[in-house]
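Questions regarding the structure given below will be posed in turn.
Note that one protein chain is taken out, while the other chains of the complex remain in position.
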C-alpha cells in the first residue's frame, strides 16, 4: 500500500529482466505509489519473457528498445508519450554490461572494440536517452532522471573491470547533462550508487558471493536490497527531492563511508 | 495536503526561530505528513516568542534546551518520549552560531575561547544529542537523524569563517556516530548540505545578499528554498530512505557540481 | 640548473606540440633534472615541426605514434627501450581532443561516432599505453606514470563538453590500472589536474580568455603555469613520491577548494 506519492506522474523504466532486477522492483513500487509507466528493455533481453508477466500485472506496456540505437530511443519516447497521454516525469536507466568481463578478458588484456561497445551500452546510452528526450521535448518541467551506478566509479574493485570506467562515464554524463537539463526544463539528473545486489546477472559471476558478503559486513546497515533501492528511487522521483541534481547518491548502508570494519575479519 | 508519509512517526525538531527558519518549515511539513513532534530551541532563542505560535498551530509542545548542556538534552529526550508516548523516529539538528564571526573577528585573528564555544554550539551539540539519545535509548529502530550543514565544510567561502570548521566537524560526527548508531539500532545519520537560505539570521550578515545571488546564479536549478529543504527532510525521515546513512547530501540546485557557470559573469 | 633529481631515469613524454605545451615544459625540466627522454606525438601533430627543434635541443629522439594504435604504441615502447638503453621509469600522457567540441556540436546535440573517437584519443589511449607497456614489460620497478587532466571530471564547465567525460574516464583508468601496475611492478599511476593553461590549443577557443581569468581570480595562488606543472611532474617522477598512487592531484593554485572568491565579482 503506497502513499500516492507519484500520483499523476508518468515515466519509463529501463532494465527490468526478472523479479531479481532492481528495475523490476522500481516498476512495482512506482505503480504502487500511483505512477504510470512504460517498461523497456533490449530486444534480446525480452526473449526471456518474464517482463511480459510484469507488464500484465502492472498494466504497463512494454516497448523494446536497444539503448545504443537513437532510432529505438526516439520510438520509445514518442510511443511512451502516446501511451501514457503526456510527457515523462521520470526515467530510470538501469543498463550495464561489460563485454571484456563477459568474455573473461583480464583488465590488462582488454579488447578495445569490446570496450567501446561496453561504454556504448552501459554509459553512452544514458546520454543518448537524455539527448533524444531533450530533442523530442519528452520530459515535463521538474522531472527526474536516475541512472544506477556503483562505487567502482570512485574506488577499485579488481573484478569489476571496465565497468568501473563505464560507471565513471555514466556519473559524468549525469553531471553534465544535469546542468543542461536544469537550465532547459528544471529537470534533475542523479545517479544512485547502489550496494551489490543479488540479481540474476550478478549472482552468476564467480566470486560474487564473497564480494557481496564483504560489502554486507563492511556496511553498518548491511547491503541495501533491490526493494530498498526501489523505495529510494520513488523518493527521488517524487516532488520531495526537486532541488537535488547532478549528485551521485550512495544507497549502500554506509559502505562508502567505512574505512575499516572489524566485521570483515575472518572472511 | 500531505501523503501521510510520516504517519505514526515521532520526533524532535531543533532550531525553529521564526517563519524564515528551515526548521520551522520542516516542523510544518512533518506535521502535514502525519508526524508528531516536539519543538526545541535554546532558552535565549525562545524569548522572541514566535516558536510558541508555531507550537500552538501545530499542536506541538516546546521544550527549551541548551544544546551544549547534557542535562538539558537528557530532559528534552525524556520529556519528549513522555509527551509523544513513544521513542523518537527522527530528529533534526539545525543549530549553528559562530562567536568569532558575530564578534567580527577576522579568521586570522580568531579568539580560541570563542572558537571552542562555536564548536560546542554548532557541532559538538550534535554528538551530545546522539550520545544522550543512545544512552537513554530514545530512538526507535530504523530511525533517522539529520544535521543541517553547508558546503563550506568542503570548500572555502571566506566570510564563513570558523563555521567552515564547525560544519566539517558536524559532518564527521554524522559519519562516526552513524556507524555506531547503525550497529546499535539501525538508526541512520546524515547531513543535508543546503543552499544559502534567506533566514533572519543569514539575511542580517553583510554581503549576504551578494553571496546568495552568486550561489543562485551558479546553481542550475537556483538556490534551494527552506520549503524545498523541508520536503527533502521529510524524504530522509521517511521509510523510503532507510539504507542511506553516513552521507552528506547536497540539496543545492546543483551548486556543488558546478565548476563555472557563465551566469555569474556581470555580478 | 637542476638538482639531478631524475638522474639515471628514462622515460617517454607525449604531447609536446610547441613551446606553449605543458609537455614541452615537462620535457625541458626533466632533462634539466638529469632524465633521458624520448618524445612522441601524433604523426599529424609532428608536421608543425616545432617538436624537432625541441628534440634537437634536448638531444632526444622523436618517435611519432598515434596513441589510438596498439601497433604504434608497441613500436614506441620497443624503440624507446632500445634508444634509451633500458626500461622506462616515467611516462607522461598529455593527450586530449574532442571532435564534438572541434566541430562545434552542442553537448546536447552530440554525434556519437565523434564521441567514441574523442574517448579513444583522450582517454582510452592511456589504457592502451599502459596495457602495452605491461605486455612488453617496458617499465622499471617503482616507475611513475602521469596523465594530465582537468577538474571538469568532477564539476561542470559548460564549454568543456565531452572532454569532461574523457577526463572522468582518464582518471578512472589511472585508478584501475594503478592497482594492476602496483601489484605487478610497484609502478604508480596518477593524474595531475592542472589549471587552465594558455596553450596554443586552448587559447584559440572562444571564451577561453574569460574562463582563464575566472579561474585565475578564483584561485588564491592564481592559475598554475605550464612551467609550474612541469616542476610538479618532476616531483611525481622522482623517488620522493613513490608511495603516491591512484590519486588525482590538483595542481591549481587552490581553485578546487574554493567555494566563492570575492575576486571574481565585477568580471
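Labels for the chains are A, B and C, by order of writing; each one numbers its residues from 1.
One rule holds in what follows: contacts are C-beta pairs under 8 Å (C-beta built on N, C-alpha and C of every residue); 3 or more make two chains touch, one makes a residue touch a chain.
Because the structure is a prediction, the values reported are computed rather than measured.
Chemist: Which residue, B:14, B:90, B:150 or B:177, contacts the hidden chain when the whole complex is considered?
Modeler: If we include the chain that is not displayed, B:177 is the one touching it.
Chemist: Which candidate, B:90, B:119, B:214 or B:250, sits in contact with the chain we can't see?
Modeler: Of these options, the touching residue for the absent chain is B:119.
Chemist: Residue-wise, where is chain C in contact with the chain that is not depicted?
Modeler: Touch set of chain C with respect to the missing chain: 3-5, 175, 178-179, 182-183, 186, 188, 195, 220-221, 224-225, 228-229, 231-232, 234-235, 238-247, 249-254, 256-258.
Chemist: Please identify, in ascending order, the residues of chain A that touch the omitted chain?
Modeler: Per the touch rule, chain A residues meeting the hidden chain are 151-152, 154-158, 210-211, 214-215, 254, 257-262, 264-267.
Chemist: Even though one chain is hidden, which residues of chain B still touch it in the full complex?
Modeler: Residues 70, 107-110, 112, 115-116, 119-120, 124, 127-128, 130-131, 134-135, 153, 155-156, 158, 162, 164-165, 168-169, 171-173, 175-180, 184, 246 of chain B touch the chain that is not shown.
Here, only the chains that are shown with their structure count from here on.
Chemist: Measuring between mean CA coordinates, which chain is farthest from chain C?
Modeler: B
Chemist: Can you work out the whole-Å distance between the CA centroids of chain A and chain B?
Modeler: 31
Chemist: Averaging over Cα atoms per chain, report the distance between chain B and chain C in Å.
Modeler: Those two chain centres are 43 Å apart.
Chemist: Please output the residue numbers of chain B that touch at least 2 other chains, ranges allowed.
Modeler: 254, 257-258
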